[in-house]
Structure formats: C-alpha cells, structure tokens
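Okay, handing you the structure first.
The complex appears here minus one protein chain, its other protein chains still in place.
Moving on to chain A:
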Amino acid sequence: MDSREKVLDKYSSKIYKNRKEHVIQIEAGEPNVIAADTRAIPGIMTNRGCCYAGCKGVVIGPLKDVVQIVHGPIGCSYYAWGTRRNKGKGDENTKNFLEYCFSTDMQETDIVFGGEKKLKKAIKEAVEIFDPACIMIASTCPVGLIGDDIHAVAAEAEEMYNIKVVSFSCEGYKGVSQSGGHHIANNGLMKNVIGTGNAEHVNYSINLLGEYNIGGDGWEICRVLKRIGYNVVSVMTGDGSYAEIKNAHTADLNLVQCHRSINYIAEMLKTKYGTEWLKVNFIGIEGIKQSLRDVAAFFNDPALTAKTEAVIADEEDEIKEAISEYKAKLEGKTASIYVGGSRTHHYINLLKSLGVEVILAGYEFAHRDDYEGRQVLPLKMDADSKNIESITVEKDPDKYRTFHSEERIQELKDAGLPIESYDGLWADIADNAMITDDYNQFETEEFLKLLKPDIFFSGIKDKYIVQRSGVPSRQLHSYDYSGPYAGFKGALNFARDVTLAVNTPAFNLVQAPWKSEPTLIGNLGGME
C-alpha cells in the first residue's frame, strides 16, 4: 500500500469517500485532478477559518486609514486584532487605525431586539472621537441571523457624516472557508471605493493586488518596483489605504500576487477600467526575476527594460554569496507546505533554489484552479458557492483607458506573458509529491510519519504538533514573526530562517541520557 492509501485506509467509509478526492499523488504526464473548495467535514479538525476571517481578517483588515467596526459580539473583532501581521505605517496625512480594535460588543438584548441602534450609535461615537475619512462595517454570524440591515445603516451614516461608510455582509457561516470572505471584501471595494478618487494618471503606474504586507513583504516588493521606476498607485491591501485605493483605476497595469484572494477584482478592473492584469510571484529569486521581466515586457520601454536588468543584477549580486552558503546547508532536504490559497505555490521555487524539494503540499481554502491552473475555469457552482455574492461591472465610459491595443495584448499573450492567466500548483510541484486539499490534523500526523519531511511550513495550529514529532516547523502565515520573505532580500531572510530551524540545537537534546544509558554501572566478576 502506498502512503496515500495507508492514510485514507484508516478513515470510515463515509469520510474515505469524501477525502479520497482531496488527497492525490502527482503523476507525471497525467492530468491530475483534485477536489477543492467543498465543505469541511464536521468533527474533522480543519485549519480553515470563516468568511468573516477572509473579509475582515485578510482583505479589509490591512486598510490603515479606515475605522473598521465589527458588528457582533466581542470575540470576532478581538481575534482579528493585530494577529495577521499586515504591517502598515501612518504619516502626517494618514491616520493609522491598525493598532485599534473596534466592536459593537453586542449583548443579549441587542440579539433579541436588534443591533442596528447600537451600530448607529457606535458609528456616531467613532466619528466624534476619530473623525475618520472612511468607516467599514463587517458583520458576524448573529447579525446575519437576526437580520440587522447594516447596509442601510451604512448608507444613512454616509450621508449624515459626509464620509465614506462601506458595509460587508461577511457572516462566518457563508461559504465553506475564508475564501468567500475575500470575494465579499473585494466586491465591496470594487462597488464602493475603487474609481471614486480623482487623481491624475501617471506614467508606468501599477497596482499591486493580493499582497497583504505580511512581515513587510509589500514594502520590499515596492522598494524594488520603485527603484526600477514604476509608480505604485495602490497595494490591495497591504499597508493599503482608502485614500490610495480609490484611485486604483488610474493605473496602467495590475500585478496579481495572491490570485486566490483577488482575481475577481483583477477581472472587474479590466472590464470596467480597461486595465490589464499580469500574474506575478515575488517570492523566490527566479520568480521575482521572471515577474520583473514580464512587467518590463508589458511596458516595452527600452530604458525601463535596461533599468530592470540593472536592478535585478544589483539586487541578486547583493544576496548571491549568502544564499549559496545557506543552500550548501539545506541541499537535499525535503519540505511540506500547507497554507492559504496561493502561498504554497509561491514558495516552491524559492525552496527549489535552496535545494529543498517539496514532497507534501496543500492549500487551506483553494479552489481547483489554484491546483490545476486557470484553464479549468469556469468551475461548476454548488449550493455553497452560490451563496457568495457575485457582482458584474460594466465599462466606465469616463474612466476606461487601455494601455495597449487588443492586437498588441494578443501578441504579448502569444509571446508567453501571463496576462489574465496563471498556472496552478501542478506546474511547479515535483512528480510523485503528495497533495492534500484542506488537510486536517489526522492526515498531518500520518503523513509526517510516512514521509518524514525535514521541515514543515504551515500555521500556528499545526506548529507545535509538528515540532513535538521532532520535525522543525515554520509558520508561513506569520513567518514566525520574521520576514519579509518577498523580494531578493526576503529570499535571504527565508534561507536564514529555514537554516536556523533545521539546525536548532535543542532538537539534539530531546532524549534524556538516562533513556539510553544504563542506570546501574558495575563490573564483571569484580574485575577492574
């Protein structure tokens, strides 16, 4: 029996039937198909979060100049308070609310008699104390159930205080994972924020989409982009702001980092404002180089292209020697990655460049295209995905602007530029690797025993489980409070951290000496 069968075999027939579609082993040359984005099984310890976690926790959470009021009992707001490491910095013109946690702290009476009154009052108090330019409201499970109309409250407040007030119906029970929340958040930004600014167009302008500035990733990416000469209009949403995002329509090109969380927006921006989008990966040296060259190829300005090559050479030069030292220590190791809905894929080339092969991988909340590539779209809708709001946009006649003609775009696509396209995990994962979608603690433990990777990348809920089995573990959601891991300098940070993890001296101290040495020491027959 192979590893896959060994693990699945321990399931009851009902779970087996469900999980067998989610656990596969990559076969070279085959069209590998996997089930994804389906309901988690009750009682199975999934690592997934909820719709609210995707909306407030991931997408709108990083917007620094927005007072984000979570309408609900206290817990939901509390857990999304400073826990995702989406760094942001205010300045003299930007009020920074990232260190704050706002909630209506609903009580039993609010559940019984409705919470709209309390929400209205909370908005009033927020306006009086902080005078923000924008307020966002995120609703939690009970709000959806009791039917508080947060959208009406938002509309009324917007008018009353003459500020932007945006509401998100992102109740936790919607959809099957946090993925639905990303969708709802992005729709909200599209409907209410993007395109409402009146900034002028600047040459070589870009938006960075699906980048949340975890551990400063976005800052490192923007540093390199700015060095080459690009104008970054907005980042969605790492260190992002309402002030910037409302002008996102003025960009020439959208770069998409985490496509799982934001490909919907990229599509809509193309339809409404004519902006093309390009899939990039700024994690891993090969990925960064390719992405920067793709962006340069899109703009096709010889000066920009030359500067791109000069910056690549310079940045790479700076880290080359140190990277090869780390590589010497990591060569031949194996890894397992289990995170998010794009990140697993993003890290494969970085690990490869350090000589580490990924033998076990999966996503928490991916859809099939994250594994199999964009060509599998459109996917069949099921009851759960139908519950997530879907919006359509139309061409904005005043703001629609194309950088290239359709013919030129086709030429670029034919030349291999990833315009409106992305590969799935299959494109980069090793043959025979084990893939498990939404993998749970049981599978984690079993695969650890069977495949024995040298390092395991996942999140906090697994971290100590893995470490207790003697396998070094690094969190890829929070980078274990290190980073940035994006960009050239980030690759070096990552190599350093992985080397530290696999060489932790304490792993050699796990066994106490009295476990392996005899307690009684004597000699035979009285001889010395």
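Following the convention adopted for this analysis, a residue touches a chain if its C-beta (ideal position, glycine included) is under 8 Å from a C-beta of that chain, and two chains touch if they have at least 3 such contacts; residues count from 1.
Simple rule for what comes next: contacts and distances are computed from a predicted model.
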Among "RNA polymerase sigma factor", "Nitrogenase molybdenum-iron protein beta chain", "Branched-chain amino acid ABC transporter permease" or "ornithine cyclodeaminase", the omitted chain is listed in UniProt as "Nitrogenase molybdenum-iron protein beta chain"
Would you mind spotting which of A:Q178, A:N192, A:T308 or A:S336 touches the chain that isn't drawn? A:Q178
Quick one: which of A:L8, A:I34, A:I60 or A:A122 touches the chain that's been left out? A:A122
Among A:I69, A:I337 or A:L417, which residue is in touch with the absent chain? A:I69
Absent chain, residues of chain A that touch it: 10-12, 15, 39-53, 69, 72-79, 81-83, 90, 95-97, 99-108, 110-111, 118-122, 124-126, 128-130, 140-142, 144-146, 172-176, 178, 383-384, 387, 441-442, 445, 459-461, 463-470, 510-511
